[in-house]
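Data first, discussion second: the structure below is written as structure tokens.
Complex shown without one protein chain; remaining protein chains in place.
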Amino acid sequence: MDVVEVVPTFEQYAFTFGGVAPLMRIRPGTALRVWSDDAFCGALQKPTDLSGEKVDLRFVNPQTGPFHVEGAEPGDTLALHFVAMEPARDWGASAAIPFFGGLTSTDRVATLQDPLPDTTWIYELDRARNTVTFAARHTDLEIALPVEPMLGTVGVAPPGGEVRSSLVPERFGGNMDTPQMRPGATCFLGVNVEGALFSVGDGHYRQGEGEACGTAVEGAMTTTLVVELIKGGAPLWPRIEDDTHWMTVGSSRPLEDAWRIGQVELVRWFGELYGLHPMDAYQLLSQITEVPIANVVDANYSTVVKARKSLLPRASAYGGLHDDLRRRAASLL
Amino acid sequence: MDVVEVVPTFEQYAFTFGGVAPLMRIRPGTALRVWSDDAFCGALQKPTDLSGEKVDLRFVNPQTGPFHVEGAEPGDTLALHFVAMEPARDWGASAAIPFFGGLTSTDRVATLQDPLPDTTWIYELDRARNTVTFAARHTDLEIALPVEPMLGTVGVAPPGGEVRSSLVPERFGGNMDTPQMRPGATCFLGVNVEGALFSVGDGHYRQGEGEACGTAVEGAMTTTLVVELIKGGAPLWPRIEDDTHWMTVGSSRPLEDAWRIGQVELVRWFGELYGLHPMDAYQLLSQITEVPIANVVDANYSTVVKARKSLLPRASAYGGLHDDLRRRAASLL
Amino acid sequence: MDVVEVVPTFEQYAFTFGGVAPLMRIRPGTALRVWSDDAFCGALQKPTDLSGEKVDLRFVNPQTGPFHVEGAEPGDTLALHFVAMEPARDWGASAAIPFFGGLTSTDRVATLQDPLPDTTWIYELDRARNTVTFAARHTDLEIALPVEPMLGTVGVAPPGGEVRSSLVPERFGGNMDTPQMRPGATCFLGVNVEGALFSVGDGHYRQGEGEACGTAVEGAMTTTLVVELIKGGAPLWPRIEDDTHWMTVGSSRPLEDAWRIGQVELVRWFGELYGLHPMDAYQLLSQITEVPIANVVDANYSTVVKARKSLLPRASAYGGLHDDLRRRAASLL
Partner (left out) sequence: MDVVEVVPTFEQYAFTFGGVAPLMRIRPGTALRVWSDDAFCGALQKPTDLSGEKVDLRFVNPQTGPFHVEGAEPGDTLALHFVAMEPARDWGASAAIPFFGGLTSTDRVATLQDPLPDTTWIYELDRARNTVTFAARHTDLEIALPVEPMLGTVGVAPPGGEVRSSLVPERFGGNMDTPQMRPGATCFLGVNVEGALFSVGDGHYRQGEGEACGTAVEGAMTTTLVVELIKGGAPLWPRIEDDTHWMTVGSSRPLEDAWRIGQVELVRWFGELYGLHPMDAYQLLSQITEVPIANVVDANYSTVVKARKSLLPRASAYGGLHDDLRRRAASLL
């Protein structure tokens, strides 16, 4: 399988879902190797680079794309299978941005308090050990942490002519910020506009669930993925399949609504997978789901709801596409 | 180590935290083997037993206890180390109770819609295979699931003279409904009243994160635990330590507030464990926490925030009490 | 009509709903004239009295009561008609208490930020003009504001053996903090325990809707009220009737759930008042309700939902008790 290399210039970065002309047209079945800049457009390079001084908030969370998938129409299902994610720089950056994050008041959780201090942490990458190093700013503690690359942001153009910031997670995917969006996963998204117009970005060298401070170990990323199209079958909300789990992602506020969305979407999917009545799916999932919070910091909060395949009878979604993509991807590694 | 056996009569069941005379006085260091009834007081025994007909809502979530711990004073820390949990019946029960649960309107998420149908599922226990079997009510699907016993409810008497239903998770612990409350875990709770007055109950043979339908595989349980007391050092919110993780549990509404509470409590704990400045703890935890939702169905919603010990330098809480309790517990197995 | 005077000593103050022996037994039909201390037990008397230094948080929101109403049984309806509320001191106090209030992070909306500065404002009462004076602490601005006395806290003992802090608004009433609880209003509460065990307190010389900073113009109050009992008919949530409006109060978190509760309770009440189908009541109320937020600062948030009588056909609740109480009250003024 050939792989199309994509490295956008800054002028080609997309900062919204929808509202941007396609960067490239591709056919279903295409493998891409795409470079994406980090969420700060590379502006934070050392601990003294403060977000308040260096980051232009008009230019955050740049996307590589959008890609127009030939033949994709509203109601279809886009499948993005992530083969590999490789750090494209030797460092990642994280920051406590004033009035942004989960343990601070924000423009929405509005209070009269002062912001937390604008602070930057730089994580050096050790490619040999495959670690990034946390270095405390107030003490000498250093901790090498495994690189576990993921993409914060994967999405398609929204319906109804809307154009949304790349900071938003929604029904169309977007900035879900879940560690589940990692190599080996296939993400299924409903297509809203002709061509689907998907894009990816916001690489994280690692991230805790919740993304508490609002930023992960943000880093430029080279992502290899295979793009497929299923006619029809659009899920209402993003679904993810990997070798071990069936997953859904709900995004809304308050956080319980994000969870409800994800849990109902998985009930729906289990109806498709196992022919289960909604009440039986509700019951079964009540006893087996894993529910890691994705983010509590973005424009919507996101929650993942997962069911472990090894607990369940064998089933197949979208004609076994995930397994097929795994096989195809093997040739790319 | 001797083990004190405790099997309460129905008349001795406690249905509140606080407001109940001690069932027993024990010394720190005591090992207990306590039987607890299931959340329905055993009322649901077959699929045709409906919660609306069989369950007396004045008598749900019975607790075994409270236990008065000698020497415990407000500001102290109670440590409960769970050694073993064994199903005490050959079946567990779960139910979709009208207007109770996460994917239905409730007395709080009030709508004008009809309730979901009152439905009961009985899970037969296979002791040899250590499974409970989900049996769909609308199709023939049956799935044997591993028994993973846990306690939904572990708590002490609240402060300020309050008395709370055993259905409530709060700062004092209570009905947190997290699968993390399992054998091998040590739970640390701040003491609010003389004697601490802790109780346990609400055994689950297994439960998914979120406890979506509001009830787990509810079952009578025999729990072996060791009780210890630390003078002072009361955490603000429940903490759990096991061999692999440092954990906190936040409980409130909306769910993001439960998360905030847990995340801030873990920041605080990391200050104690590693001498980290709050901003550094905030940053470090942002990159490493696992955040499984516990419940989105109780009087408060609960979230667990976990940090994996293997990622971190070695540290010790409460003088290494958890490791010590593990050693002591070994003689009880 | 005779009036029973009640002035408790500090030792007689109640700080919970439930869990306190009756201060007095009264018969239905009794008129009371009760003195209640302010929410700080009088600890803030000048602007240099800071809450962090002067207020003992174990002793806040003192209640006068509880009163045992003879004949009251669970399922009955307690009616409290407020005839008059008179400031009992010549000043009121308000404070920005660290980590308490609506525009700050709190123990629940937990962040890592510093608290707002602990600040006290004293409002001098001008009895002749019937005003209290706001005096800015950072500039010279002074504004005389009309006294509009109300009670923050009116409630009965909760069900299920629970005991709740007087800071809590709930189904049993409690710390709802709505300006609607003023002279001329009749409050209907469901009785949960024998004798109802109601109490009142938390007088406010005036308060804005939302009680943004967490404290009103807190002042000792002398309240004249008439107590009546209706056998049966307990509303699920507090209802208020005055000469102009039908009202309900919902209390929960998040705030939309408080609203849902109140709106559904008013749908229910309109079914009783007008024989309306729930869908018709839902529609009608959608076009006429006034919905002032009560508080966004207490253990639960509270919202009032009101329907203006002048828009509606004449109707009568509880056998016209409110009108009857108005007539009876006239003799007390």
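Note that the chains are named A, B and C in the order they appear, and that numbering of residues resets to 1 at the start of each chain.
Assume contacts are C-beta pairs under 8 Å (C-beta built on N, C-alpha and C of every residue); 3 or more make two chains touch, one makes a residue touch a chain.
It should be emphasised that the depicted structure is a prediction, and the values quoted were computed from it without experimental measurement.
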*asked:* Touch partners of the unshown chain, restricted to the chains that are shown, please.
replied: A, B, C
*With respect to the chain omitted from the figure, which of C:32, C:305 or C:321 is a touching residue?*
C:305
*Looking at the whole complex, which of C:27, C:129 or C:277 touches the chain that is not displayed?*
C:277
*Of C:35, C:59 or C:134, which sits in contact with the chain we cannot see?*
C:134
*Quick one: which of A:73, A:86, A:124 or A:162 touches the chain that's been left out?*
A:162
*Interface residues of chain C (partner: the chain not displayed)*: 94, 96, 102-103, 116-117, 119, 121, 134, 136-139, 141, 143, 145-146, 206-217, 253-256, 259-260, 263-264, 267, 274-277, 279-280, 282-293, 296, 301, 303, 305, 311-313
*Contacts of chain A with the missing chain: which residues?*
15-16, 18-19, 58, 107-112, 160-165, 236, 250, 252-254, 257, 260-261, 263-264, 267, 278-279, 282
*Interface residues of chain B (partner: the chain not displayed)*: 103-105, 109-116, 254
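The definition used in the following text is that only the chains that are shown with their structure count from here on.
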*chain B and chain C: spacing of chain centres that average the CA atoms, whole Å*: 35
*How many angstrom between the C-alpha centroids of chain B and chain A?*
32
*So what's the Cα centroid distance for chain A and chain C, whole Å?*
47
*Mind pulling the chain B residues that touch 2 or more other chains?*
253-254, 260, 263-264, 267, 279, 282
